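Every protein chain but one is kept in place in this view of the complex.
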Amino acid sequence: MKGFAMLGIGKTGWIEKERPECGPMDAICKPLALAPCTSDVHTVWEGAIGDRHGLILGHEGIGEVVEVGSLVKDFKPGDRVIIPAITPDWNSVEAQGGFSMHSGGMLRGWKFSNIKDGMFGEFFHVNDADGNMALLPEGMDLAAATMLSDMVPTGFHGAELADVQYGDRVAVIGIGPVGLMGVAGAALRGAAEIYAVGSRPNCIKVAKEYGATYIINYKEGDIVKQVLELTKGKGADKVIIAGGDNDTFDQAIRMLKPAGRIGNINYLGFGDYINIPRVEWGVGMGHKVITGGLMPGGRLRMEKLALLIHNKKLDTSKLVTHKFNGFENVEKALLLMKDKPADLIKPVVIL
Amino acid sequence: MKGFAMLGIGKTGWIEKERPECGPMDAICKPLALAPCTSDVHTVWEGAIGDRHGLILGHEGIGEVVEVGSLVKDFKPGDRVIIPAITPDWNSVEAQGGFSMHSGGMLRGWKFSNIKDGMFGEFFHVNDADGNMALLPEGMDLAAATMLSDMVPTGFHGAELADVQYGDRVAVIGIGPVGLMGVAGAALRGAAEIYAVGSRPNCIKVAKEYGATYIINYKEGDIVKQVLELTKGKGADKVIIAGGDNDTFDQAIRMLKPAGRIGNINYLGFGDYINIPRVEWGVGMGHKVITGGLMPGGRLRMEKLALLIHNKKLDTSKLVTHKFNGFENVEKALLLMKDKPADLIKPVVIL
Amino acid sequence: MKGFAMLGIGKTGWIEKERPECGPMDAICKPLALAPCTSDVHTVWEGAIGDRHGLILGHEGIGEVVEVGSLVKDFKPGDRVIIPAITPDWNSVEAQGGFSMHSGGMLRGWKFSNIKDGMFGEFFHVNDADGNMALLPEGMDLAAATMLSDMVPTGFHGAELADVQYGDRVAVIGIGPVGLMGVAGAALRGAAEIYAVGSRPNCIKVAKEYGATYIINYKEGDIVKQVLELTKGKGADKVIIAGGDNDTFDQAIRMLKPAGRIGNINYLGFGDYINIPRVEWGVGMGHKVITGGLMPGGRLRMEKLALLIHNKKLDTSKLVTHKFNGFENVEKALLLMKDKPADLIKPVVIL
Partner (left out) sequence: MKGFAMLGIGKTGWIEKERPECGPMDAICKPLALAPCTSDVHTVWEGAIGDRHGLILGHEGIGEVVEVGSLVKDFKPGDRVIIPAITPDWNSVEAQGGFSMHSGGMLRGWKFSNIKDGMFGEFFHVNDADGNMALLPEGMDLAAATMLSDMVPTGFHGAELADVQYGDRVAVIGIGPVGLMGVAGAALRGAAEIYAVGSRPNCIKVAKEYGATYIINYKEGDIVKQVLELTKGKGADKVIIAGGDNDTFDQAIRMLKPAGRIGNINYLGFGDYINIPRVEWGVGMGHKVITGGLMPGGRLRMEKLALLIHNKKLDTSKLVTHKFNGFENVEKALLLMKDKPADLIKPVVIL
């Protein structure tokens, strides 16, 4: 079969590979819709997971089941399914402890285009099909549904990590597609005032539609100062970090109330340390909680988030700014994600 | 001063009383807007808190501060303030333990028109002004703001007690004004599918606007069966009880998934026991959590909920179906609440 | 192979059966130590799970692995393992939602001697071996370890359901082996004062050793009154129910503080309803949380609880009052459990 792969750091191309084999718990799917992710860009051009040769990329997609293993109970060939970017081993001790995304080791619930081939192939393999696939609800738009693999669960997890509650003032730093889902996720947990930090006009427009109350643009001054002014010096109750780098945590701590929480969902690719400012962190005793986590994957999560779209509580179509038709355009879509033109939020390829 | 009071079980009328005195921590306010509550109806016509003679009614209102005690730091005469129905003693051990509404004993955080005179007087007394009042945001509509005293915090507490999470299927039993806020509160915590149980056309219309996905009408069959059908036999993830009686818990358990939660915010006025069906409760081991609680009051809660209205995340004006002008109409508004005409959700009196 | 089985309601006996087959994820074990449970008594003599013919009993035991399926990674023949009473399907949506004991439906994580043969056979089958077995730590006493299958996780879950916190006053109703583990579990979560409700002298002695501060004996008066007296009328912070019947909930609510919690771990075998007293439950608004749940099983739980015994934080040997040698004594042990002589807490059979 054909697949679009990483050939080495900085290099991509089409390769031929064997169709993956299906174990007793697994499924083989063919893609119906695919989306490239900034993580694919990190993987190829930043060497985020190391050098790889012939690793098929992609971990966001909707598929059609073509084969299932003998122990699979709930799916059959022909089913149209949502596949999450994170597909844990559900019987691992980590999953039993509530953190399936770290099954088998830190971040090891992430398998597609990391420890096995991704979805940008004519066929792809899903481990633990019953545990990791969800039926695509009838009539759901494929492009909008593709956002369920990673953008929605990652962004919403930011709001969970930050533990947004009714009436909170929440800063969301970074309003790319994940940050926009952080904004939507904060609004859907009852945030009363959302400070969206970003500067790209198309993202600002969509951030407001998802519930941002104020836009904080770093070009108009220190973002910490802007948040403190809007909160009359008190700071935000919660901060979701969906962009920036190690230094963003310094800003986040400074704009955060005592007993606030930082929920990071941004991949940190460079540098040795994240620096937490001692005094603003309350000399160690300010109850400012710092956490960050890979999205929860698996079937239940997909089913629940899909229901939000199905019942029109969430409109992910706003994220999809570029649509392509045909498997061969996966390459074009990925390069678009790499080059980030001004009008891009997220491209999707329909097959 | 004049006040509209309970004169005995089943009897109300205007009385003359001394203006309340202001302790060092307290404030005296005059009402700017008032609303009667179903609880006032329970108090007078069902003797819910026992027989009372000359107890001024009312615990929902917006006021203007006319006097503050010597220890009050954050308020001064002339301030326009939201006053919650529940005004705890914040230094009590119960409040320290996280349950201020039970400060001094179960439900004893409820003081207005219960253990002291309520708000339907020319003046009323607020204990612990700094802890229990919140500034009315600039430009907020008085009638809409009055819903902050009780309707919003009670309804939203239902969604908190039921612990609504992203993608949940939530049944809300009862869609009077509190239940409608239960619907809105569930939607604002990320419920994906809301089954609103009710039959009054005006409430149904507003329930849908607040986020109800399906309306369950008891006239169209057993409500448990209807919910089970809509959930393909699985049951709802969570149930908010905002109406009905002791038997409603039986229905709630039957329509609830294992490991689901029931959050009750309905006053139970009659009968000796609430009956929990043994088998459907998992012979004691189904992890179906049953709880119910008086709303959290106090300043922080009012500030947070007011911000939701201020930033247009929540529109309480939909609840206000009847508006009166003039203090003297408090009586008319209360009788309306008692008689519940078909077009009523909630009346407000503007002074 | 031989097995000791339920032959019909009220009837037990030895039967011959095929050795169970081992699926790809599974293991076959032979027992090293076994214990009968009150649930076995309910099953046989009360028909708790319906009539069954030829169902091998038993769900508490330590075993030696004799065969593993092709997908099992962490165990091999010869390993000595702890097997929990509850062996969930870890990839089910229920397990993903945090309630593995209800995988596949309410209480369906309980498989041994319920929906498949139990452990009282020459061999028994463990579904999802990697997910549901734990290595027996070196040098651990077999009889003491057998308490890990059910007694420890069930009793400790009571303290979790009741959410015992530092300094709490906790009532534990029922001090059979499960209730005794409720006492130990409450003590190990920081309870400051434990009211153990029971009357059997040997259990009272052990309850004190596990941390009970006061013994409440129903023969000395109303147990509610006794708890209220000891708490100066305030009531207990938490109640763990590990015995009694439906009416015990009435007592538990009456002895519980507002905002307290009831954690039930007792199987309720009879009656239609559990009756919750309306007024003492705060007319629906007292925040007295009522919950109950089947123990969490699985590997992680077994590993964690075993470590407590291994490091001498918990001594389960106090529970084992009767020890037998030889498989054939399983019958005698079960009858002992049924007849409950005065000196019995828990019998174990070593093979």
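Residue numbering begins at 1 within each chain, and the chains themselves are lettered A, B and C in the order written.
FYI, a residue touches a chain if its C-beta (ideal position, glycine included) is under 8 Å from a C-beta of that chain, and two chains touch if they have at least 3 such contacts.
Fair warning: this is a prediction, and the values are worked out from it, not measured in the lab.
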Of A:Lys73, A:Lys225, A:His287 or A:Lys312, the residue in touch with the unshown chain: A:His287
From B:Glu60, B:Asp128, B:Asp168 or B:Glu280, residue that would touch the chain that is not displayed: B:Asp128
Option touching the unshown chain, where C:Leu7, C:Ile115 or C:Leu188 are the choices: C:Leu188
On chain B, residues whose C-beta touches the chain left out of the figure: 23-25, 71, 90-93, 95-98, 100, 128, 130-132, 298-301, 303
For chain A, the residues touching the chain missing from this view: 48, 94, 97-99, 101-102, 105-107, 241, 246, 249-250, 258-259, 264-278, 281-294
Residues of chain C in contact with the chain not shown: 156, 160, 165-169, 185, 187-193, 211, 213, 301, 303-305, 307-308, 310-311, 313
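Quick note on the criterion: only the chains that are shown with their structure count from here on.
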Cα-centroid distance, chain A relative to chain C, in whole angstrom: 41
Shared interface positions of chain C, touching two or more other chains: 97-98
